[in-house]
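Input: one structure, supplied below.
A single protein chain has been removed from this complex, and every other one stays in its place.
Letters A, B and C mark the chains in the order given here, with residues in each chain numbered from 1 onward.
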Amino acid sequence: MRDTQFFRRWMAATAAAVEREAARLTELDSPIGDADHGSNLLRGFTAVESALTSDPPTSPGALLQVAGRTLISTVGGASGPLYGTLLRRAGKELGDSTEVSDEQLRAALRTGVDAVAQLGGAAPGDKTMLDALGPGVAALATSYRAAADAAEHGALATVPMQARKGRASYLGERSIGHQDPGATSSALLLGALADAAEGDA
Amino acid sequence: MRDTQFFRRWMAATAAAVEREAARLTELDSPIGDADHGSNLLRGFTAVESALTSDPPTSPGALLQVAGRTLISTVGGASGPLYGTLLRRAGKELGDSTEVSDEQLRAALRTGVDAVAQLGGAAPGDKTMLDALGPGVAALATSYRAAADAAEHGALATVPMQARKGRASYLGERSIGHQDPGATSSALLLGALADAAEGDA
Amino acid sequence: MKMLINSPETVVADALRGLAAAHPELDVDVEGRVVTRRDARGSGRVGLVSGGGSGHEPLHAGFVGPGMLSGACPGEVFTSPVPDQMSRAAAAVDGGAGVLFVVKNYTGDVMNFEMAAELAGEDGIQVEQVLVNDDVAVTDSLYTAGRRGTGATLFVEKIAGAAAEEGRPLDQVAALARRVNESSRSFGVALSACTTPAKGSPTFDLPDGELELGIGIHGEPGRERRPMMPAREIAEVSLGPVLEELADIGPVDGPVLLLVNGMGATPLLELYGFHGEVARVLADRGVTVARALVGNYVTSLDMAGCSVTLCRADEELLRLWDAPVQTAALRWGR
Partner (left out) sequence: MKMLINSPETVVADALRGLAAAHPELDVDVEGRVVTRRDARGSGRVGLVSGGGSGHEPLHAGFVGPGMLSGACPGEVFTSPVPDQMSRAAAAVDGGAGVLFVVKNYTGDVMNFEMAAELAGEDGIQVEQVLVNDDVAVTDSLYTAGRRGTGATLFVEKIAGAAAEEGRPLDQVAALARRVNESSRSFGVALSACTTPAKGSPTFDLPDGELELGIGIHGEPGRERRPMMPAREIAEVSLGPVLEELADIGPVDGPVLLLVNGMGATPLLELYGFHGEVARVLADRGVTVARALVGNYVTSLDMAGCSVTLCRADEELLRLWDAPVQTAALRWGR
C-alpha cells in the first residue's frame, strides 16, 4: 500500500527532475513550440512543492488534487490545464483513503490520462504528452520502472511523428524530426514515480 | 588658363571617385558618425552630374555655383551645406569669365574654404574636412598634384585627432584613432582636381 | 541576447508595475495579473475580457479602456494566463450584463478560458466566449489545432468594445465579435526570430538571406522558408492567401478594414513603406480600404517582421470601428 508520504515523495522527485531538466524542456519547445515548456513546469512544480509543504494534505487523493489545482492555477499554457487535470482527476478517483494500492493508483492514473485525452482532444500518435503518458500508464501493470521506461520510449517515439495537436501542429511536416517537449516531461513524471516507488521498497 | 570644360571634367572625376569610394566613406562614418557620408555624397554628385549635363553652364564660375547649389539642395546633413558652400562661394568668386587662371582658381578655393570654416565654425585640428581642404588648397601654390597629396596627408592626419565639431565630437576621446570621413572625401575632391589638371596638360 | 529587464522571472510583474505607474486611470492588480478599467462594475454594460501570453504588447492590456476591453489578463511570456486570472477579471468587470471572453485560438488559451468560464459561471456571472482564428497560414482541419488568432483580435476587441460601450446586450456583442472574426483573415512574415526572456536566445535560426512565411505570434517558425524578398513582393505573397480565403467566404467587393502590423522590432519607417505596397496591391485588385491602421499592435517580442489583416466591413462595423476609444495604445474620437 502507498501512503500520503509516497505521493509527497513522487511530487518532490518530479519537481527535482523538472528543475534539473527545465532548460532542456524549453530547448525542445523552441523548434516546434514557443520556448516555454521548461519554465512553465518549473513555475508549476515549485508552486506545488510550496503548497504541499505549507499545508500538507492528509491523503493521497487530497494530495494529488492539491497538486493538480496548483498546476492549473500557476502554469497556464497548454500543459497547465492538462497536467493539472491529470493529477486532479486521479486524485478524485483515489477518494479519501489514507493508503492506496498499486492497483488503485494505476486505475486512477488511467482515469487521469483519459481526462487528458478528452480535454485536449488528442489521440495516440498526435505527438503530444499522451504518447508518453499512454504507454507509460499502461506499463504500470508490469512495474513502476517498466512504466518509466515505456514513457521514456514513448517520448523518443514522438521524434518521427508529425504533430496534429498543440502549437507544433502549426508547423505541419516541419514538426517531424523533433521530440515533443510535453511527452518528454511526462517521462520525467513517470520516472519520478518509479524513483519514489523504488525508495519505498 | 582653365576653361569650363576643365571644371566639367573636375566634377565628373569627383563624381566618379565618390561613386568608387562611397562604401568606404560610409564605412568611415560608422564608428564616429552615422554611416551616411558615402551615400550623401553619392546622391549629391550624381545630382550635380545630371544638373551639369541637362543644362551645361557656360563659365567656370557658373558651373561651380550650379554644382554648389545642387549639393545644397540634394545632400542634406552637414556635408551638403559645407561642400555646397565651398563650391558656390568659389564659383561666385570666379565671376563670369569663360577662362580662369590657376591663380584665380586658387584664390577662389581659398575663399570657399574660408566660407566653410565660417559656416561650420571649425578650426584646423578639429578633425573635419577642413583638415584636408586647408592644407590641400594651400599646396595649390606648388602644383595640383601637391594639393592632392597634401589633402590626402591631411586626411590621414585626422586619425589621431579628437573631434571637436560634427557628430564625431559626441564621442569625445573615443573619436581618436579613426579617420574623418569628410576629410577623406575632401582628399577625393582635390585628387579629382589634380586628375583633371593632368588630363589638361 | 540582452534585454531591458531585471530578470526573466519578474518580467511580467515588472511590466505591470510600470503600466500602473504610467496609467493611473487603470486598475492594475500586479499580484493577481489583471488589468481593468475602473468604471466597469455596476455600469450595466457588457464586460469584455481578453488575455493571453505576454510578449504581444500592446495587446491586450494596452487596449483596456472606454470603447474597448474592460479587462485583460496577461500570462507569462507566450504562456496563456491561468483560469484564476480570467475569473478574477470577470468578477471585477461584470456590470450586471454578463461578460464576453475574447480568446485567441491556441490550445492553452482555449482550455484556460474554458476553465475560467466554468469558474465565473459558478460565481453567477453570465459568460460568453468568442474564439479568434484568423491566421490563414494554418490549415483549419482536424489534423491541426486550427487557425491561430492573430491580428483580427484587435478588430474584434475594438468593435465588440464599441458595441458594449453603447450598451448592447451580451448576445449581440458576442454575435458581432464572431462576425468580425469570421470576416477577418491574416498572414504573417518574420525577418528574424524573437528571443524569450526564459530562453535568452532566438527561438529559431533564420539566416541572413531568408525569411519565414506564415509565422504566428509566439516565435514559432512559419510554414515555409524562402529567400529574402523586397517589400513589394512580401506584400503580394502575404495578401495572396488572405484574399483567397476571404473570397472563399464571399466576394470582397465592399469596404475592408486593414491592419498592417509590425512584429515588434520593425521600424515604423519600414512598416509605412510596406503599407504603401500593401495599399498598392489592394488597389490593383480592386479592394477598397475603408480604414487602415499601421503600427506595432500585435507583436512577438523583438521579432522583425509584419503581418497583414483584412476584415470585410459594412456600415455597422465601420461605425463601431470609428466610435471613440480611449486606451493606452489606441485612441481616437472624444
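Going forward, a residue touches a chain if its C-beta (ideal position, glycine included) is under 8 Å from a C-beta of that chain, and two chains touch if they have at least 3 such contacts.
Note that this is a predicted model, so its numbers are computed, not measured.
**Q** Touched by the hidden chain, which of the shown chains?
**A** B, C
**Q** Write down which of C:V34, C:V102, C:V252 or C:V294 is the residue touching the left-out chain.
**A** C:V294
**Q** If the hidden chain were put back, which of C:V130, C:L271 or C:V287 would touch it?
**A** Among C:V130, C:L271 or C:V287, only C:L271 touches the chain that is not shown.
**Q** Looking at C:V34, C:L191, C:I217 or C:A313, which residue reaches the missing chain?
**A** The one listed residue touching the chain not shown is C:L191.
**Q** Using the document's definition of touch, tell me which of B:A35, B:A157 or B:I176 contacts the absent chain.
**A** B:A35
**Q** Residue-wise, where is subunit C in contact with the chain that is not depicted?
**A** Touching the chain left out of view, subunit C contributes residues 1-7, 10-12, 14-22, 54-55, 57-58, 62, 77, 191-192, 208-209, 211, 228, 230-232, 234, 260, 264-277, 279, 289, 292-294, 296, 299, 301-302, 304-306, 331-332, 334.
**Q** Could you list which residues of subunit B touch the chain missing from the display?
**A** Where subunit B meets the chain not shown: residues 26-27, 30-36, 38-40, 43, 72-82, 119-120, 164-167, 169-172, 174.
In this text, only the chains that are shown with their structure count from here on.
**Q** Indicate the whole-number Å distance between the mean C-alpha point of subunit A and the mean C-alpha point of subunit B.
**A** Centre-to-centre distance between subunit A and subunit B: 73 Å.
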